[in-house]
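For this depiction, one protein chain was excluded, whereas all remaining protein chains were kept in their positions.
On to chain A.
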Amino acid sequence: MPAAMSEPRLTATPKLRVSGLGKSYGSTPALKPTDLDVPKGEFLTLLGPSGSGKTTLLQMICGLTEPTTGRVFIDDVDQTYTPVHRRDLGLVFQHYGLFPHLTVAENIAFPLKMRGQAPTDLARQVTTALDMVQMGSLGTRFPRELSGGQQQRVALARCFVYRPSVILMDEPLGALDKKLREHMQLEIKRLHRETGATVVYVTHDQEEALAMSDRICLMNHAAVEQVGTPQDIYARPRTAFAADFIGLSNIFRGRVTRASDGSAMLDTPQGLLCMDGLEGPASGTAALVVRPEQIAIGGDGQNSVAGTVAEMIYAGSETRMIVALRAGERAIVRLRPGLRVPDLGEAVAIGWRTADAVVIP
């Protein structure tokens, strides 16, 4: 991937700009002051474990929570203290938030009525929105008569129907089972593509984030950890947290030393490992991140460590091998198909190319 992809397009005015936005309860920060730009039409995901501040950020953008510091701009207009019902945002909740006393069609018509739409126009738009989520025949049902997946479709239709310029989604698929979730991910991507809306999406599921986003904003401990395209964050995690949270990784920690030829080496419990592209002085501690698919048995690369096979995990399309290394450390290796599968307890050497390992200072 070209590195330019990860840079936000700064030329145009961002659709949504968050500047120094922060929230604290007493002395506990729920979100440290944060800057973030979302260009028009982008699908940005706020990804992080619970308590990382992602929902707080979302709630301050839509106006359900008042910030302690900072500003929210939509189309360069300061909306920090605009009441929630005048922001023209769309919000999709994990709990769907359908009104139980209104039918599906009435739920979808609700935001249009709040905007004073003419009745004739309204019926047509509701039908279009229902068709968009493939629920055309269910307009007269009540929410309690629908399955979870159907309810979330209605919630999506209710949000897309009034074409808000920014759509915020707070773990919208969190209450669905895995199969349905993957299906709905495709639906949401399609709606995003068809409407060209700017979407800010909150999830704690890294696979979902990788599958759906134009960019991911990775959050941890009430602050932004790294912002970038999915490919960028996966290939070049900037922190150990980023490496660990997104995808499977092997992390080798150690002290930085200089080899006799002047190149930087990492002194780990597994021995000296080569490092490429370390900036700054060669001292202190650092870590090497190696993805499981970049490790091969036999140590044909430049780096090689020894261990014994501790566990085999068969996962359908692939098999993962867990290798017990020295000092209680473990490594995960994705076995390439067609190779001989080692026995449990067998001594193996595993290795990788230096260029495939990411250095984290």
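By our rule, a contact is a pair of C-beta atoms (placed from the backbone, for glycine too) under 8 Å apart; a residue touches a chain by one contact, two chains touch by 3 or more; residues count from 1.
Rule of thumb we're sticking to: contacts and distances are computed from a predicted model.
You can't see one chain of this complex, but its UniProt record names it "ABC transporter permease subunit", from the set "Multicomponent Na+:H+ antiporter subunit B", "Putative zinc-finger", "phosphoenolpyruvate--glycerone phosphotransferase" or "ABC transporter permease subunit".
Among A:Leu16, A:Ile74 or A:Leu89, the one in contact with the hidden chain is A:Leu89. Touching the missing chain, out of A:Lys113, A:Lys178 or A:His221, is residue A:Lys113.
Taking the whole complex into account, chain A touches the unshown chain at residues 62-64, 83-91, 93, 95, 97, 99-102, 106, 110-111, 113-115, 142, 144, 158, 162.
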